[in-house]
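Of the protein chains in this complex, one is absent; all others appear in place.
Labels run A, B and C following the written order; every chain starts at residue 1.
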Amino acid sequence: MSPLDLLVAVPLCCMAAALLLGRAARGLILLAAPLMAGLALWLALLPPDAAYLVGQWELPLGILLRADGVARLMILATALVIGAVGLHALVEPPEKPGHAAQAETFWPLVYLLWAGANAGFLTTDLFNLYVTLEMVSLAAVALAAMGSLAAALRYFMIALLGSLAYLLGVALIVARYDTVDVTLLAQLAEPDLATLMALGLMTAGLLIKAALFPMHGWLPPAHAAAPAPASALLSAIAVKLGFVILVRLWFEAFPAITGPAALQVLGGLGAAAVLYGSVQAMRQDRLKALVAYSTVAQVGYLFLAFPLVAGAIDPGDAWAGMTLQAVAHMLAKAAMFLAAGLMLKAAAGERIADLGGLAQAMPLTVTAFGLAAVSLMGLPPSGGFTAKFLLLTAAIEQGAYLYAGVLILGGLLAAVYLFGALAACFAPATTPRTPVTGGLRTAAPLALAGLAIVMGFGGTALVELSAIAAPWAGPALILPEPAP
Amino acid sequence: MMTFAPLALILLPLAAAVVSFALPERLSAWRNAANLGVACVKLVVVTYLLMQAEAGLVFEWRYEFLPGHDFVLRLDPLALLFVTLSVFLWLLTTIYAIAYFDRGPNLPRFFGFFNLCVLAATGVAMSGTAITFFLFYELLTLATWPLVAHKGDEKSLRAGRIYLTYTLAGSVAFLAGILWLQSLVGPIEFATPPDLAGVPALTLTLIFILCIGGLGVKAAIFPFHGWLPEAMAAPAPVSALLHAVAVVKAGAFGIVRMIYDVYGIGTVAELGLGVPLAALASVTILYGSVRALMQSDLKKRLAYSTVSQVSYIVLGASLIGPFAVIGGLVHLVHQGIMKITLFMCAGALANRMGIKAIADLDGAGRQMPVTMAAFSVGALGMIGMPPVAGFISKWYLGIGALQSDAAWVVAVLAGSSLLNAAYFLPLLYRAWLLPPPADRPAIRELATTRDRMLILPAALTALVSLGAGIFASLPFSPLGWATLIAEGGYLR
Amino acid sequence: MTADLTLLLPLAVLWPMLLAGLALLPGWGPRMLMLLPLGPLPALAAALFAPRDTPVALPGVLLDGGLDLTATGAIFLGGAAVLWFWAGVYAAVYLRRDGRPAAFALFWNLVLAGNLGVFIAADIVSFYVFFALVSLLAYPLVIHDRQPASMRAGTVYLVLAVTGEVAILVGLMLASFGAGGAIGIEAVRAGLALPSAHPAALPLLIVGFGIKAGLMPLHVWLPVAHPAAPVPASAVLSGAIVKAGIFGMVAFLPLGTPAAVAGNVLTILGFSGLFLAALLAVGQAGAKSVLAYSTVSQMGLVMGVLGVALAAGSAPATVLPAVALFALHHGLAKGALFLGVGLAPLCGRAWRWGLMAVLAVLGLSLAGMPLLAGALVKSAMKDPAGALGAVLIGLSALTTALAMARYLAVLPKAKPRRRPPLLMALPFLALAGAALWLPWLLYADVTGKSPLAADLASKLAEAWPLGLAVLLIAGAVAVGLKPPALPEGDALGPVQRRAAALTAAARAALRAGSRSLRRSRPRKQAVIGEDLDRIEDIFREGAAAAILLLAIAGAVVAASLI
């Protein structure tokens, strides 16, 4: 037994149990959340070279699970996010009025998402990654369908397209190298047309999953319409898997054949996403749509980091910045969606202008929203700041002033739209508000947002964690000493 | 234990903030007690530290928050100057705020953010590295925003928006500047200024412009001053705090750090950056005064006066001469004490008698003599009339300007004094010499405890600003301390 | 013993401040009004007994300030103390039914402290503090009765006082810097004499002190402000407070080193003030205005002499004693004359004649009637005034006499059967006596010459302008000639009107300018917004996703091939 396989097995078991138990499955989260959090923590504290071979098959056929820094951080964050969201959903079931059955379908999907995400973070096998990608997509589409069927369907179609593009790429890789293991590919890869086409197809497909501009079209309707806990999971976790697989592809499998120009394509799209997402977010008058577009912008930072990581002499800082941006966004965005859900429940309507009086009626929830906003804007002290700080430092050191400018401008634009929403909470109420607060409801977003802030204080530890078994530090699985 | 002293100064207001947020409104007495208690404890700690610092001890606490980037809290004499000022004024503002709001809505929130502001201002003062400075500087922005928007009406929200727009833009410019510099010379510690020898002059100039531009937003340097008069929509204790201590001072303080502890006066002089900055500060001084003259709202007039006065600090710092830097530093304190007096008085007038416009001031002196007396002292100090403290600042700035071969600055000071007189003296004239309107009810100024809590802090700061002027050359006077700082660090 | 007596100096300024503080106590106003005469007593003691040229350091105060009593300063201090004392006695009676006793007592004592402090400050910062005190806080005294005319006068006073303050401040800064950062008055004055001194320092100081002392084109506030105040306040304003400006010049003009330009300008302005102001006095309708112009005239004389000495580089010792003596006489006499204005309505019948007689003697003394103290001090002034100056001083007897005659002519009419109260008459007589006696007493001490040195005949011969004046006055009375009616503050009215028009124009321009700036541009946001919506709709289509997918895959491949 090892935490690596337990982290996948436990959620799968929970999913099965939830399917069987039906309505009674809600309580399961009380067990699963601490258990998974403990496992994730265990994983984080494992020695650097931890790996696990499922079913004792040798490498080309067996399933290797291994935990590098990125995986550890992402899994820990996933456990925290799903745990908190789950506890929140326990008292605030994600259902539309009159759709009581929805709450039943919610729980198995959560566990499916959890298992898929964890497996995806841990595995380095391109085909297994495809499977996990589909697990996550399936769960995500179903979660989105809890809000708007039409949006979910659109999401489904586009996501399916992405999956197939990825699969086609995998097929080409198999044809060319007869292996799908990332570590083996790193040694074999050659910059021929087949490999490049495979890389291009996989990248494009994954960008759909990661909702990078201009392939983000499915995200805002789906995320904005879903019930708050579902939105939180979608924005926090579902899009991150695509990102992590891209990291595996570009920095672990094919670092030798990805030229600077190709990296600039991703970086450029990332920069465009930051600006475009921010501008669109500024234009929204509904709170959840705003938060959803904020995700579009935040995803941009992740890809903006690609050329910075590749271009750095010592990529540790940029790498950590990229990873921490993903983690900080997970925590903050989940917190923000949960808080927004509570706020909209108390407000007169779903528009930002309807939020008046909430700062007075439910200060803690608004605080959670505000703290999450601080992290998303990249204001200190917060995980978002630490990440942006590292990226900005890298950008300036490399003379990448365009990216530096986008990083700065993106933060400002985020401030514009997020503070706009916050300010609306301070406006006087047009009608008396009945606050939706208390207990886990409010505690969950507050805890997540608090964690996003606390991340700002533990920068050194997080940077060291992110560097475990990082591809730039040496050959994979032959692991360096942790940084002093 | 003593290395934790700087940390304690950060944690104490944090504790007060948590208590303020957590306690419900019906326990407001406990909240008030906690706020006052923490403020008093801080005052004691700072007094103790002052005595230690006089003996030459420097306290430092550091923590590596990112690899290669230390979070450093360092209590050098310059930090102590600002810390002492903020701690002292905060105690008074807390008393004042408790009386001012009495039983208003949203007070847990107010006092919570209020304490976060203390935290941030103290942190700004104690920052030992550029990044630490930025952290607290940004925190200050965030913590003051809810205070500016506190009332929640359209005007306040607008003010909050404008405030954020300006200050966030400023802080990213500052961040870009310091990161750029760090990418060239490594982490910047104020205690050990970086070696800039290998950096091209043009780059240094650009970085300087970025940083000063960023800091200048908070210091309300023309043309970045637009947020400050708007922020007048905030309640009086906040205005007092924004204008006298926390925000504008943080900007000015940062500029002093930039010039003296990052670039060093040698480099600044070499690059020829001092004179343009001084010119900009001079423009601000005159522009702010002229605009103040055109205002008809009392707080707005005070706000433009702040725009003008804060630039004295920048002026002093940018002139790069022993007397000028003393003048700038001492004005940091003097302006704080005098301006907080003015704002607390303005708030008391509005609170007790509903006086907001200048035209309503008629006869206020007869009805609230103590308040108006304090106001008068503050106003005369702003004009630079001796023996109020403002005179000492102007004196040092003037001599400093002459030492730096910038006699034109003296003309600026003179013009500013005249303009100050032109916009303050009519206020005093109205308050003392014109009869109050017939329909204003008579009040007893110091009838209840609440009234006394509202008015006596201002009276005390007025006395302090008199004392700081009259006893300027005592060792622990602001001037004495500023001289100590200058001699210890900047006149080498 | 000496150590104790030096403490009289700080006491001289602290004591009135303490009294001022007591006036703030609720209900103590009338009481403190009664105690006004107590204020200057320590200063008087200091002037008499404190050791000369023994600085008292006040560590920690201001910029480590100090106090010092020079021989010249002692005369100024003593004269001011006497004047303030008797004016205080007078005020206690004159204002006993006043509505604002506390305010009067407060500012009276504060101005007193400032006025005395100016004479004993040892460093420029203390000096400036005291000067500002006396200068700015005299404003409440000017406007004490709150009449519209007083308020207008007060405004004019304040504007010029503040301007003067700023000029002095800048001048002192420049001077102190020129003296290597020294703040001692002696050192600063020495610094002003150096060739390296900033060229603007001396002119600024002259302008600043000149405003206070009524130097001719800057005198406009004086004839409006002095008459506006209550009688005792007018007396100290004209008698003592104006001397602060004179003392400023005494303290800071670098006598002993020729300064041609500044000296000549000061000479010209001073002497033209001497004559012009006296002639303007003749055209005044109010007794106090006449006296105020007379003050301008007399101070013009002092400044003219100082200017001559400055230009010539005369040693301070040859100039300052004479100036001090002149100031002493003028202060006391002018004080008595002002008090006389207040007494006049109260003196019926015989009292009237007595009053007129004393006033006439005082007037003649001011004009330089031989054997009177005024002639004595004028003769002392002729030495440093140079040849031309001496002639001008002699001629000034004519204009002064005319002004004094005018004063007597416009003195308020007495109400019948009124007797002046003792405590108002006594100060008047005491001041008159002191004015006529003290110069004689001090002449030898101060100038080192016997007051009776020159022979009587030559003095009488020099008095011909006075005789001419008498003839002119007699003639004018005989033919019923009336002087022209001139407004108080001569050039002030037109200047004020111009300034008001300019201000209004500037305001209008600014307002128009800001309005045009605020005019908003047409908003394009909505149009751009629609475009953004359309773009977003495209991205949401599956078809677009497919095409973009191919495009991005192609882009990655292409970019990798580069």
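Here is the rule we go by: a residue touches a chain if its C-beta (ideal position, glycine included) is under 8 Å from a C-beta of that chain, and two chains touch if they have at least 3 such contacts.
Here is the rule we use: contacts and distances are computed from a predicted model.
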{"item": "Among \"NADH-quinone oxidoreductase subunit K\", \"ABC transporter ATP-binding protein\", \"Membrane bound protein complex subunit mbxF\" or \"Na+/H+ antiporter subunit C\", UniProt-listed name of the chain not shown", "value": "\"Na+/H+ antiporter subunit C\""}
{"item": "Contact list for the unshown chain, restricted to visible chains", "value": "A, C"}
{"item": "Hidden-chain contact residue, picked from the options A:3, A:69 or A:147", "value": "A:147"}
{"item": "Among A:175, A:193, A:256 or A:461, residue touching the chain not depicted", "value": "A:175"}
{"item": "Chain not shown: contacting residue from A:221, A:384 or A:435", "value": "A:221"}
{"item": "Chain C, residues in touch with the chain not shown (by the definition above)", "value": "533, 542-543, 546-547, 550"}
{"item": "Interface residues of chain A (partner: the chain not displayed)", "value": "60-61, 127, 130-131, 134, 137-138, 141-142, 145, 147-153, 156-157, 160-161, 163-164, 167-168, 170-171, 174-175, 178, 180, 220-222, 224-225, 284, 286, 288-289"}
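Everything that follows uses one rule, which is that only the chains that are shown with their structure count from here on.
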{"item": "Chain B and chain C, separation of their C-alpha mean positions in angstrom", "value": "36"}
{"item": "Whole-Å gap separating chain A and chain C, where each centre is the average of the chain's CA atoms", "value": "77"}
{"item": "Residue numbers of chain C (touch at least two other chains)", "value": "none"}
{"item": "Complex contacts: residues of chain C adjacent to chain B", "value": "59-65, 125, 128-129, 132-133, 136, 143, 146, 151, 158, 162-163, 165-167, 169-170, 173-174, 176-177, 181, 198, 200, 507, 510"}
{"item": "Residue ranges of chain B touching chain C (in the complex, touch as defined)", "value": "294, 323, 380, 383-387, 391-392, 394-395, 398-399, 402-403, 407, 410-411, 413-414, 417-418, 421, 425, 433, 469-474, 477, 479"}
{"item": "Footprint of chain C on chain A - complex, ascending", "value": "154, 157-158, 161-162, 165, 191, 193, 196-197, 199-201, 203-205, 207-208, 214-218, 220-221, 257-259, 261-262, 264-266, 269, 279-280, 283"}
